[in-house]
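The complex appears here minus one protein chain, its other protein chains still in place.
Order of writing sets the labels: A and B. Residues in every chain begin at 1.
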Amino acid sequence: MCLALPVEVIALGADAMATVNLGGVKKEISLALLDDVQIGDYVILHVGYALSKLDPEEAAATLALFAEMQAGGFAAP
Amino acid sequence: MGAAQEKGRKAYARQLDLLHGRVDLTHGSGGRAMVQLIHELFARHLGNEYLAQGDDGAVLPAPVMAGARGRLVMSTDCHVVSPLFFPGGDIGSLAVHGTINDVAVMGATPLYLAAGFILEEGFALQDLDRIVASMANAARAAGVPVVTGDTKVVERGKGDGLFITTTGVGVLPEGLQLAGRLARPGDAVLLSGSIGDHGVAIMSQRENLRFDAPIASDTAALHGLVAAMLATKAQIRCLRDPTRGGLAATLNEIAAQSDVGMMLQEQAIPVKPVVAAACELLGLDPLCVANEGKLVAICAGADAPRLLAAMRAHPLGRDAAEIGEVVADVHRFVQLTTAFGGRRIVDWLTGEQLPRIC
Partner (left out) sequence: MKYLDEFRDGALAQLLARKIAATAEPGRAYRFMEFCGGHTHAISRYGLADLLPPELRMVHGPGCPVCVLPIGRVDMAIALASTPGVILCTYGDTLRVPASGGKSLLKAKAGNGDRCSDIRMVYSTLDALQIAREQPQREVVFFAIGFETTTPPTALAIRQAQKEKLANFSVLCCHVLTPAAMRTILAAPEAEQGGGVALHGFIGPAHVSTVIGSRPYEFVAADYHKPVVIAGFEPLDVMQAILMLLRQVNTGRAEVENEFVRAVSREGNLKAQACMAEVFELRDEFEWRGLGVVPHSALKLRAAYAAFDAERRFDVAYRSVPDQPACECGAILRGLKRPQACRLFGTVCTPENPVGSCMVSSEGACAAHYSYGRYKDRH
């Protein structure tokens, strides 16, 4: 619930550290709470640690959901 | 080497060690050590005919305005920025630009600067040399010389390395009046360029916040831009530079002084993407972050297009934008329409803007 941001992993370092990029700003953060992070992955960053990986397909699906033209709400559950 | 310099060299047993030397209490005591510091460091960089007079005060010619009598504008500014060196500038260039700008936004042509230095015992002469050289460059580039100054030294622990106070004096043509109380409903609010650059450049250097971002301070002398704006003869009510507290503070100040409100458009306010990203990471609001090379202009609504064109034609106003208008409001709120179409207030900064986790 606190300030956390999606950032792109651009380099992997020792001791589970990584360099990430957000809009041109680079920072060293820890990947110690995740496994299998690759360069190019997006992670959610909070207080210097990556908490979760962002799924690009789900992100695209969510955006498509916003843009659906019908108002909905009347379909059967 | 000239005779005067020969004489100078014989007066001091040894030249100042600008590489490894440190400020000590004798440099502020008024004795030979202080005079040497002034000669070999301050005057070497800042040297001009007024400073060379070497008296307690500089004797300056009375300002000449074409035709009618003008008035004097004087302004002073204290600089305690930390760190002393940052991308895009240092405390020296900041001190010169800041006071030039305070004089310029009154509509006056800045003429002369005075500079006072409080040095902490132990401060590296190498750093002092670098800072004073930077001041000299800034003053020379702006065409506004430092004509008099003072130095004091305080004991170790009693000062944060270096504090600089600059005072500037300029001349205001008769008939021109710019003031915070003159904004009225229907006026346009213009901004000379992107906000947040300086504050973020500073924060990126601070201890405990480690990240490298290609953001440089926007510190700059704005008197040339101001002159170009005044030359349009647009009806300008007020000019102000949004330093500490950012755009939010400046607009709230003007709204309070003029007893009006403002309505801004969020999407019209220029913020560099990389500054926006840094603010996201730190949990800062760009509207509250300090700037050192930008100005806000309030002008008659009809004159906005002409004034904006003149700003954009100047190198320091390339990204100038009309960001809102002045409205009648007894509560004097500065409001903003978000990119969403929703509304919110732009309030004064509360306390120190601290990066947050939540």
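By definition in this document, a residue touches a chain if its C-beta (ideal position, glycine included) is under 8 Å from a C-beta of that chain, and two chains touch if they have at least 3 such contacts.
Owing to the predicted nature of the structure, the values given are computational and were not obtained by experimental measurement.
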{"item": "Visible chains that the absent chain touches, using the contact criterion stated earlier", "value": "A, B"}
{"item": "Given B:Ala277, B:Ala290, B:Leu307 or B:Val326, the one touching the chain that is not displayed", "value": "B:Ala277"}
{"item": "Missing-partner contacts on chain B, residue numbers", "value": "208-210, 267, 273, 276-277, 280, 282-283, 331, 333, 335, 337-345, 347, 350-352, 354-358"}
{"item": "In chain A, positions touching the absent partner", "value": "1-6, 8, 22-23, 30, 32-35, 42, 44, 46-49, 51-56, 58-59, 61-63, 65-67, 69, 71-73, 77"}
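Everything below uses one rule, namely that only the chains that are shown with their structure count from here on.
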{"item": "CA centroid of chain A to CA centroid of chain B, Å", "value": "39"}
{"item": "Complex contact set, residues of chain B against chain A", "value": "210-215, 273-274, 276-278, 280-281, 283, 356-358"}
{"item": "List of chain A residues in touch with chain B within their complex", "value": "1-3, 5, 22-28, 46-47"}
